[in-house]
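A protein chain is absent from this complex, but the other protein chains hold their places.
A and B are the chain letters, set down in written order, and residue numbers restart from 1 in every chain.
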Amino acid sequence: MAQASGGYYVPHGTKWPIVGSIGLTTAVVGAANMLNGTFSSAQAMMFVGFAIIVFMMVGWFGQVIRESEAGTYGHQEDISFRMGMMWFILSEVMFFAAFFGALFYARMFALPWLGGEGTGLSTHDTLWPSFENIWPTNGPAHIGGPFETIPAFDIPLVNTLLLLTSGVTITLAHHALRKNQRTPLVWWLIATVALGATFMYFQVYEYIHAYSDLNLTLGSGIYGSTFFMLTGFHGMHVTVGAIMLMVITYRCMKGHFTPEHHFGFEAVAWYWHFVDVVWLGLFVFVYVV
Amino acid sequence: MSVTATELDHHDDHDHKPSGFLDRWLFSTNHKDIGTLYLVFSLVMFLIGGSMAMIIRAELFQPGLQLVQPDFFNQMTTMHALVMIFGAVMPAFVGLANWMIPMMIGAPDMALPRMNNWSFWLLPFAFAMLLSTLFMDSGAPAAGWTLYPPLSLQGGNSFAFVIFAIHLMGISSIMGAINIIATILNMRAPGMNLLKMPLFVWTWLITAFLLIAVMPVLAGAVTMLLTDKFFATSFFNAAGGGDPVMFQHIFWFFGHPEVYIMILPAFGIVSEIIPTFARKPLFGYVSMVYATASIAFLSFIVWAHHMFTVGMPLGGELYFMYATMLIAVPTGVKVFNWVSTMWRGAMTFETPMLWALAFVILFTIGGFSGLMLAIVPADFQYHDTYFVVAHFHYVLVTGAIFAIIAGVYYWLPKWTGNMYNETWAKIHFWWSVISVNVLFFPQHFLGLAGMPRRIPDYSVQFTEFNQWSSIGGFAFGLAQVFFAIILIHACYYSKKKAAAQSWEGAKGLEWTIPSPAPHHTFSTPPKINKDQLAAGHLD
Partner (left out) sequence: MLNKALNSRLTWLVGLLAFAGTAMADYGLNMTEGVTPFSAEVYELHMIILWICVVIGIGVFGAMFYSMYAHRKSRGVEPAQFSHSTLAEVLWTVVPIAILVVMAIPATRVLIFMEQTTDAEMTVKITGYQWKWKYEYMEDGVEFISSLHPDSNAARQVGSDIDPATVENYLLDVDKPLVLPTNTKVRFLITSDDVIHAWWVPALGWKRDAIPGFINEAWTEINEPGTYRGQCAELCGKDHGFMPIVVVAKSPEEYAAWVAEQQGDAVAETEAAQREWSFDELMDRGSDVYAAQCAACHKPDGTGLPPAFPSLASSAVATGPVDAHIDLVVNGRPGTAMQAFGNLLSDVDVAAALTYTRNAFGNETGDAVQPKQIADAKRG
C-alpha cells in the first residue's frame, strides 16, 4: 500500500448510495401512489423499490465484508463503525420515544381532560358529557366499536421471556466467539434466531387474533393506534434484527470474524439488545400498565 | 462481484481526482467534493425558496388579491419554509462541515466516506419529490411548515409525498450527523484534544447530537399524521381519545431544537471569523463551549413556548416561560464573548468580517424579540402575527444565512484558490444589510398593529409597512442573485490567487494547507502546536 501504515482507509468512489437513493425513492413514490390510489401498479412499484434497496444492501454490505475480511480495516476504522452503530441506535431510540410520548401524553393529559379532570372540566361537560376515562379506551366517540385487549400475562409474557432468553443466547454466542469456539458460536446464534422467529410467530398470531376475534385494530381509537404502532414498529425491528442475525450466523459458518475483530457481530448484538429493551418498555407500558 | 485488486487499491492514487464526471460527483467519497455538492445544492434551494418568498411578498405588496389564489399563497408559505429550512440552511451547514471539519482537525476525510455520499444523494431525490407536489392536481402542501392536524390531513394527493420526502430528509440528516460525530470523536490528529478544537467543530459536534435526537422524533410525528390520514388511527382526533395538540407537542419537541440546529453552526462560523479579523484570540473559549452545550440542553425543555395559546394549564405555561427565558443567558455569554474578542484587537473589515459583525448585531435583535415572545401574557398578543415572522427571519436570515454567507466568503479562497472581488462583495454586503432591514424590521410593527401571519390579504391599514417590506424583499432578493454572480466569477474567472493563509490573522490547521486545498489532505496527521488552539503545521 502506498498509504502510510496506520493510515485511515478512505474508499474511492461508490455506486451503492445512489442505488439506495433510487431504491428508497421508488419505494416511497410507489407507496404514496398506493395510498392515494392513483394507479393500480403502485404497489408493485413499491416492491420494486424494496427490491432495489435489498440489492443495494447486499452489494454495499458485501463489499464492506470483503474489505473487512481482506484486512483493510484497522482499529480506527473499527471505532468509526462502532460509533456509527451506536448513534444510529440512539436515533432509533428517539424514534420509539415519539410513539411512547404519544402514549404517555394521551394517557396522562388528553384522556383525563376529555374525562373532565383538571382544566378539562368544560371540555367534558360541553362536548363529551358521557365519556369516562377508563383505560383501555377508544375515545368518547367509540371509534372502531367495542374491542377487547390482549392480557399481558399470556402470550406477551411468553414473548418477553423469549426475547430475554434470546438476549442471553446471543451473549453466550459472543463469549464463544471471543474464545474462538466456533461450533457453540453457531449454535447459540441459531438459537437466538429461533427465539426471535418464535417471538414473531406469536406476534403475528396475536395480531390475527386481535383483528379477527377481539375487534382490536389500528382503528380502535387511541388504544388501537398506540398499541399497533408501538408493537408494529417493534415487530418490524425484530424482523430486521432477525435477518441481520441470520446474516452473521451464515458469516460465522463461513468462518468470518476473529476473536479480536468482529464489529459486524457486535453491531448485530447491540441492535438485538436494543430491540429487547424496547420490548421491555412495551411490555410494561403497553400491556401491563 | 469478487474483490478485485483495483477495488482495494483505489485509494493508492492519492492526489488524483476521479476523472469521469459521474465518478467524481455521483460516486464521490471525498469530503471536499461532497461538501461542494451540498453547498451548490443549498444555493439552488435558497434561490428556489427565495423565489417563493418573492411571490409571497409580491402578493402582499397591496391589499386585495392580485396575483395568486389564497390556497396557492398558503402553498408558497409552506414550501418556502420547508425548502429554506431543510433545503437551504441545513445542507449549507452540512456542506461547510464536510469541507472544513476534516481540515480543521487534521483528518484525511470523514469517518464514513461512503455513507457521506448517501447522506447527500438522498437530498436531491427528497426535494424532487417535495417540489413535484407543486405540479399535482391538489397542489403542494398548504398547512404551514408546522403541518398541524387536522388541517394538514385535509391535504390531497401531495400529502403522502410530503411525508415521505420528510422521511428521506430525516434519514439524510441523521446519517450526516452520525458521520460528523464519528469524524470529530475519532479522526482528530494526535494532539488535537477536544478543548483545542476550533469552535466551528465544537458547535457542529453539539448540533449533530441535536440532529440525532430530534430528527427521528419528527419522523415519528409525521408517521402518525400519515396513519391518521390513511390507516384510521386516532392520535390527533379527540373523538378517538387523541388530541390535535399532541401533534404540536411532538412537533415542537423536534422543532425547537431544530431552530438551534440552524443557529449553533452559525455561532461556530462567527467564532472563527471574528478572532481572525480582530487578530486576537477568541475570548472565553471554554465558556463558549459550555454555553453551546447549555443552549443545546435547554433547547430540549422549552418546546411548548410555540404553543402558549393552545390552552395549556397555568403551571405548564409558567414553566415553559421560565425555561425559555433562561436561554438568553448562555446566548448572552456568546454575544459578550464576541464583543470582548473585538475589544482592543486590531480590526480590519474585509467582507467575511462585515457579515459576521452584522450577524452579531442583527441576530441579537432577533434574540431580543425571541425573549419578548417568551413572556406568555405578551405572547398571547404576539403569537401568530408578523411579530413572530420578524423574529424568526432576524434569527434565520440575518442569523443563519448571514453566517453562511460570511463562511462562504471566508473559506472560498481555500476551496477555489481564488479571491472573490472585494469591491463587489462589499457592495453585496451593504446592499443586503440595508435591504434586509427594510424587509423585516417593519414586520415587527405590522405584528404589533395586529396583522396575523399566513394571510394572503390584509386590511388597508397595514398597506404602508407591507410595501416597505416587499420593496426590501425584492431588493434583498436581487442582492442574492448578485451573490451568485460573485461566486461564479470567483470560482471560474477571478485572476487574484489566494495564499495558503488567505487572511492575515487566520489561525488554524486549514490555513496551513495550500489554496486551493488539494483533493486529499492530511493523509499523514499534522503536528499540533501545544500552546495554540487548533493551530498546527505540516511537516
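Just a few scattered comments:
In this section, a residue touches a chain if its C-beta (ideal position, glycine included) is under 8 Å from a C-beta of that chain, and two chains touch if they have at least 3 such contacts.
Keep in mind that what you see is a predicted model, and the values were worked out from it rather than measured.
Residue B:Ala346 is the one among B:Ala128, B:Leu194 or B:Ala346 that touches the chain missing from this view. Within the whole complex, the absent chain has one touching residue among B:Gly399, B:Gly417 or B:Pro456, and that is B:Pro456.
Contact with the undisplayed chain is limited, among B:Ile365, B:Ala390, B:Met419 or B:Ala517, to B:Ile365.
For chain A, the list of residues touching the undisplayed chain reads 113-114, 119-120, 122-123, 126-128. In the full complex, chain B touches the hidden chain at residues 62-66, 68-71, 74, 137-139, 142-144, 148, 150-151, 153-154, 156, 237-239, 243-245, 278-287, 309-311, 314, 317-318, 321-322, 325-326, 328-329, 332-333, 335-336, 339-340, 342-349, 357, 360-361, 364-365, 368, 371-372, 375-378, 380-381, 383-385, 445, 448-450, 452, 454-462, 464-465, 467-468, 471.
Here, only the chains that are shown with their structure count from here on.
Interface residues of chain B, counted against chain A in their complex, comprise 1-3, 7-14, 18, 23, 26-30, 107-109, 111-115, 117-118, 121-122, 124-125, 128-129, 157, 160-161, 164, 167-168, 171, 174, 177-179, 181-182, 185-187, 212-217, 219-221, 223-224, 226-227, 230-235, 237-243, 245-246, 249-250, 253, 311, 313, 520, 523-524.
Against chain B, the residues of chain A that register as touching in their complex are 1-4, 7-18, 20-22, 24-25, 28-29, 31-32, 35-36, 38, 59-60, 62-63, 66-67, 70, 72, 76, 79-81, 83-84, 87-88, 90-99, 101-102, 105-106, 109-111, 113-114, 118-119, 127-128, 137-141, 143-144, 217-219, 221-226, 228-229.
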